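Below is one structure; the comments refer to it alone.
Complex shown without one protein chain; remaining protein chains in place.
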Amino acid sequence: MRIGVLTGGGDCPGLNAVIRAIVRKGVPEYNYQFVGFRDGWRGPLEGVTMPLDIPAVRGILPRGGTILGSSRTNPFKVDGGVDQIRRTLMNLGVEALIAIGGEDTLGVAAKLHEKGVQVVGVPKTIDNDLSGTDYTFGFDTAVGIATEAIDRLHTTAESHHRALIVEVMGRHAGWIALHSGMAGGANVILIPEVPFDIDQVCDWVNSRFRTNYSPIVVVAEGATPKDGTMGVLTGEKDAFGHVRLGGIGESIAREIEERTGKEARTTVLGHVQRGGTPSSRDRWLATRFGLHAIDAVHDAAWGSMVALRGADIIRVPLAEATEKLKTVDPALYAEAAQFFG
Amino acid sequence: MRIGVLTGGGDCPGLNAVIRAIVRKGVPEYNYQFVGFRDGWRGPLEGVTMPLDIPAVRGILPRGGTILGSSRTNPFKVDGGVDQIRRTLMNLGVEALIAIGGEDTLGVAAKLHEKGVQVVGVPKTIDNDLSGTDYTFGFDTAVGIATEAIDRLHTTAESHHRALIVEVMGRHAGWIALHSGMAGGANVILIPEVPFDIDQVCDWVNSRFRTNYSPIVVVAEGATPKDGTMGVLTGEKDAFGHVRLGGIGESIAREIEERTGKEARTTVLGHVQRGGTPSSRDRWLATRFGLHAIDAVHDAAWGSMVALRGADIIRVPLAEATEKLKTVDPALYAEAAQFFG
Amino acid sequence: MRIGVLTGGGDCPGLNAVIRAIVRKGVPEYNYQFVGFRDGWRGPLEGVTMPLDIPAVRGILPRGGTILGSSRTNPFKVDGGVDQIRRTLMNLGVEALIAIGGEDTLGVAAKLHEKGVQVVGVPKTIDNDLSGTDYTFGFDTAVGIATEAIDRLHTTAESHHRALIVEVMGRHAGWIALHSGMAGGANVILIPEVPFDIDQVCDWVNSRFRTNYSPIVVVAEGATPKDGTMGVLTGEKDAFGHVRLGGIGESIAREIEERTGKEARTTVLGHVQRGGTPSSRDRWLATRFGLHAIDAVHDAAWGSMVALRGADIIRVPLAEATEKLKTVDPALYAEAAQFFG
Partner (left out) sequence: MRIGVLTGGGDCPGLNAVIRAIVRKGVPEYNYQFVGFRDGWRGPLEGVTMPLDIPAVRGILPRGGTILGSSRTNPFKVDGGVDQIRRTLMNLGVEALIAIGGEDTLGVAAKLHEKGVQVVGVPKTIDNDLSGTDYTFGFDTAVGIATEAIDRLHTTAESHHRALIVEVMGRHAGWIALHSGMAGGANVILIPEVPFDIDQVCDWVNSRFRTNYSPIVVVAEGATPKDGTMGVLTGEKDAFGHVRLGGIGESIAREIEERTGKEARTTVLGHVQRGGTPSSRDRWLATRFGLHAIDAVHDAAWGSMVALRGADIIRVPLAEATEKLKTVDPALYAEAAQFFG
């Protein structure tokens, strides 16, 4: 049986570990052949492939990125896209697909499954906001990178008197901010799920300054202020006709400076959080996801997605991952808030 | 209410994070006072204490080790030890204890609970072999350290022709070897749960040599050969009256050299795996364990132990942790074996 | 003899290592007593001190920051500042000062020396732009942090099609950008010493895109475009009355997006580069600087500063460090440019 593999969406540490596990089990155990579809759904759409065998996956376990490349191509936004995919699969003799990706990639996979394409999914997002699975791979690595940055900021915080703001990834959910903020001992954590009051933030900041240490504020990129509590945000014009063109971290830094009179500096980690070698836990999880994904193919469990439940890998319907976002529970945020100020 | 805290047994990254969380919630939220008992059970036994308040836990989150010190003292092996402990608690006005430790420390806690002492436990072991909880803190850090070492050995493996053996911690269970071996792409993983056949090991080693790469063998310190399959082990005398005084890793290296004719080198990570800053995940887990432990005290849940179940922190009876060792499931080992040779 | 020690200016990994070496040699070898002046020159100015003995420096070797605190206080900008300092020293019986700092701090030290104060200097800057010494401590750590960030960006660069800009420290000299850009394999390095042509930058960027990989651009925060070649910069208003409020990295990212049509993302490491544990090399250098600084005090080499020349620590006049900035040699930049595009 010939199986196609693709990786869609943003970069994420662990993608190569998944690919490697799929091939390292699929070939010797099930006698499968593999076709590497390049650049996400563009691969099956346009028939762009690369060889995918045991030599091709040699040494890729610790490497970030994906040997298959990626894109945000959506075949459902292309006229006759589904038919093109069917033709590609038929021409190449590919009987099933393993799609490794996030909400968008798996959403496409779910729809293709409904249309009769044999597909199995592997959940990917560094934001950890996919439902159906306790954790996604790439998340632990991103949290580790952010925590290391916060660790480094602490020493400056101890000897100098300025507020330090770290903007981390997390457009719709604040998991990276929450975990790294707690692991890094941040004094304030702001997440998209809980619109913040800038006055409250400054209270926490001042409270910390009074202990003679400096505050570290961790902000998810998608965090927003409660309506009307903060003057000017990204994209808005202020009294002088100036438009802020930084992120929310930069905006918060400016507000803190204005309201507390203390200096504030911002670090924006950006894509550094998506790249590089995966942590040992992410390699472990990604590898197990890959092994179980090819088992799912072997079991003809079409339309399913591998997922982590506790310490076990199970299968759940693809739709479960794409239905709703997994956002931070208020109770968890309250645990973290124990340390604010 | 005055609460005593102690950390017993071996060093483990995350101990300080637990202590910090206990105090950072216990003081402002429950108005508790804390007494730091020094050096494990020796503290309550001999009344050796140190102040434990918010200033005392400032900055300790990222630090390895434990500000309370530790020991392997067992009050039940001391005449009248339990009474001594009761007297200490009474003299100091300490109404409850939080014991952070492994199988031995929690075993003592369980017995004290049976004798009416109010105690709550937090499970600690880098070996991850405590039952009742999906994971213990310190484990992720130890796996990460071992994985980094394996990563570094791979490059030597690619350009030189010698077998590289890494001996990691794990006297009774092979969790560190299993996880780091999988995360690091080892070619052979040997764990205590599965006595190994040295001929099979050499087969895997030779199989790897034939691909022009060199094999990496990860061995848990407690791994043992099947009876009679390996000549001379640590402590035993060989034909020349020589006694091997290294670990199992060194013994395996010698066997590989003799049987395959290829060079073999051993790395023994030793206590490096126990020390230093905890990983972000271990800080997260340890912090949540601490928060929930003081909640357990608040709820008078005596004789319980906090534990991780999936993504939630729950309580289980202390006895659950100490009843039996959590060893590697054969099915999990089979997943790892997919990559051997 | 009683010696005062102070650390002035910005945070820098290695400060504590210097302090530790001074005390660990000064006490047993020369029978000195030490006074820790807090917060840079504010200490001697206002008589703010802390104990500085062997117990005080225990365990500080690997810690970022400075146990003495720091500030940018300049006693020469305070009426009667010099007299205040003299009085403080007299009252405390302090006969000599060791000033650890950058251009500003050592500039003050040089002037005080001219006015008869017995002072020895230790050069500090993560920017490596102090003359008189081959390298300053803190630099290697900052370069390492930036290089790790670039390493992580490479994997995203390999699988996604967008330009990645990393803004690193370096207001007046581009040493961090040069070293990390070369070590990280950046495709473009922009430094303050060489005003850049944004069109040339886009040529290099496009040249890289054509190989199917994405470009990584490393920019020192003080880099500037040649006059008139770039539309709108930080602080300037554009055609729509918008004012850019990011750094040079963000501005370059916007230009690249407009001129090449490709996406561009910025990472601003900020103060992460100043903090955290020093690299092994910086601990080595800082320790040797401390040992030789107290030797200089012992030799009454007032007005001198320790410096690295090759593999040796020597003494140079304080003025040498503060006379002119050490900027990147065009020949060195040409070596790096070998790899652009």
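Letters A, B and C mark the chains as written, and numbering starts fresh at 1 in each.
One rule holds in what follows: a residue touches a chain if its C-beta (ideal position, glycine included) is under 8 Å from a C-beta of that chain, and two chains touch if they have at least 3 such contacts.
The model shown is predicted, which means the values in this text are computed figures rather than measured ones.
In the whole complex the chain that is left out makes contact with B, C.
Per the touch definition above, the residue from C:D39, C:D127, C:D140 or C:E255 contacting the chain not shown is C:D140.
The omitted chain makes contact with just one of the residues B:G69, B:G101, B:P215 or B:G303: B:G69. Residue B:R265 is the one among B:R58, B:R87, B:H172 or B:R265 that touches the chain not shown. Residue B:D11 is the one among B:D11, B:E103 or B:D282 that touches the chain not shown. With the whole complex as reference, residues 10-11, 13, 63-66, 68-70, 145, 148-149, 151-156, 158-160, 164, 237, 240-246, 250, 254, 265-276 of chain B touch the missing chain.
Considering the complete assembly, chain C touches the hidden chain via residues 21, 24-25, 29, 59, 61-62, 134-135, 140, 143-144, 146-148, 151, 154, 158, 179-180, 182-185, 277, 279-281, 283-284, 287-288, 291, 309-311, 335, 338-339.
Throughout what follows, only the chains that are shown with their structure count from here on.
The set of chains touching chain A and also touching chain B is empty.
Comparing the CA-atom centres of all chains against that of chain B, the greatest distance is found for C. Geometrically, the chain at the heart of the complex, using CA-atom means, is A. Once the centre of each chain is set as its mean CA position, chain A and chain B turn out to be 30 Å apart. With centres defined as mean CA coordinates, chain C is found 34 Å away from chain A. Residue positions of chain B with contacts to 2 or more other chains are absent.
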